[in-house]
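My questions will all concern the structure given below.
Missing here is one protein chain; the remaining ones are kept as they sit in the complex.
First chain written, first letter: the chains are A and B, and each begins at residue 1.
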Amino acid sequence: MQKIPFSLAQPGMILARDVIRADKPNGPPICGKGLVLTESLIERLANLEVQSITVHGNPLGIDGVKTLEEDLESLERRFRLVSDDPLAEKLKNVYRDYLVRTSGD
Amino acid sequence: MRQMTDKRRITVFSTDQSLAANLDIRLQSRGYHVLVHSQIATLLGFAYTDPPDLIIIDLSSYDDDIRALIHSLKSDCYFNAIPVLGLVHGSEVESFPWDEFLLDDFVFLPIRYSELFTRISLSIKRIQRVFDNNPLTRLPGNTSVQNAIEDAIGKSLAVCYIDINHFKPYNDVYGFTHGDEVLRMLARIMFNAVKESGGGFAGHVGGDDFVFVVSIDRAESVCKTIIKNFDAISVDLFDDQEKSRGYFVSINRKGQEEKFPLLSIAIAVVPTNLPKIKHCGKVAEVAAELKKMAKKSEKSSFLIERRKQ
Partner (left out) sequence: MEDFRNDFRNFILDTRTLPTLPGIVSKLNSLVENSKSSLQEMARLVSSDQVISARILRLANSPSYGFYRVSTISNAMILLGVDVVKSLILSSSIFEIMENSILGLWEHSLGAGVAANIIAKRLKLQECEEISTAALLHDIGKVIIRLKLEEEYEMLLRNNEEKGTASDLIERQNFGTDHAEVGGWLAQNWNLPEKLSVPIRFHHNVDETEIHQVKASVVHMADVLIRASGFSRGGDTCVPRIQPTAWNRLGLNDSILSEIVEELEDKLVDVKNFSMEIHATDDRQT
């Protein structure tokens, strides 16, 4: 999934997370995940001044689509000089958990 | 602050390289520190960052950008004390649009340097002599404030008096350097708010008393802007502990320790088209009553006089 600026929203994209109003971050979602975007829905969200949405897939293709394995590999590479630092190790594990948790669409 | 022993600094603007180089050498030989610019954007940026003592602008050719540059310097009270000297061709003296350029003085091209040097030193001296603005905030002082109020009477304007609540105890605990900083900040906030609302008068009566004059329909929004910005800035003058408990401790008039709320301001707004407002003294009298009421609040607040009689 990927979070994209709302200006790039296209009909057919599928919401991967609930859309929440930017001015009411703790308010109820305006539309729920799993919904397929349509022209009229995009227009309605635009009127509510939604700034960004999270959709399934990787429509922007930043750095291409990376697999979890590739992500974990570059994580290891970034942490390669501090493998003896217990605190850095903690941080690496937090990141690994994060990557694993968010990889599945 | 800059040392008194520093050289006087002159900024030169010209797109004519040989003229600029000549000015540079001649002025330096007279002991001035010279900075030459050939681009308007950089000149203004530097003038704001590090204000010179005098600016010389080559007006042998001019455009809207130069006009706007001089205007923006002269419309900001922090910089309008910098004399601006224009260089104009002798043949253009009749046709030059003098009114459009806010110049303090001029010298003809080609330059007679003895004349230029004299005009430079006269300009600097003159500006020091006539500059009666408040030395702390550089805002117009009491005389200008009185004039502004008299001019306002009978028109659809509002005279607005600001003062800082609990300023004296603040000054007592934190010292006058910090107190002065608060006054400078309020001065700047008021000045910007008035200017950005579309213009008006902003003056400093003295101490923590300030006055601004704007049209009646803008008075309320300018008050709100000033209060919002003063509250944002003043909270940062206190340390974490004071911020979280919401008060500071100082000595009151009876010489006892007392808790005072963090700094806030009170603004009294007196419309000058009310029938009862006939002279300057009445404006001040009404304002004094209003301010007493505004000051009852522990937070920044403003009150507008609505009573016709």
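In this section, a contact is a pair of C-beta atoms (placed from the backbone, for glycine too) under 8 Å apart; a residue touches a chain by one contact, two chains touch by 3 or more.
For clarity, every value in this text was computed on a predicted model and none was experimentally measured.
A.B. asks: What are the shown chains in contact with the chain that isn't displayed?
C.D. replies: Within the full complex, the chain not displayed touches A, B.
A.B. asks: Looking beyond the chains shown, say which of A:35, A:48 or A:91 touches the absent one.
C.D. replies: A:91
A.B. asks: From the list A:10, A:38 or A:74, pick the residue that touches the absent chain.
C.D. replies: Answering carefully, the residue with contact to the hidden chain is A:74.
A.B. asks: Of B:25, B:93, B:232 or B:288, which sits in contact with the chain we cannot see?
C.D. replies: Selected residue, touching the omitted chain: B:232.
A.B. asks: If the missing chain were put back, which residues of subunit A would it touch?
C.D. replies: Where subunit A meets the chain not shown: residues 2-5, 51-52, 60, 62, 74-75, 78-82, 85, 87-88, 90-95, 97-98, 102.
A.B. asks: I need the residue numbers on subunit B that touch the omitted chain, in ascending order.
C.D. replies: 1-2, 41-46, 48-51, 72, 75-76, 78, 136, 177, 180-181, 184-185, 188-189, 191-192, 195-196, 229, 232-233, 236-237, 240, 243-244
Operating definition for what follows: only the chains that are shown with their structure count from here on.
A.B. asks: On a C-alpha centroid basis, what's the spacing between subunit A and subunit B, in Å?
C.D. replies: 49
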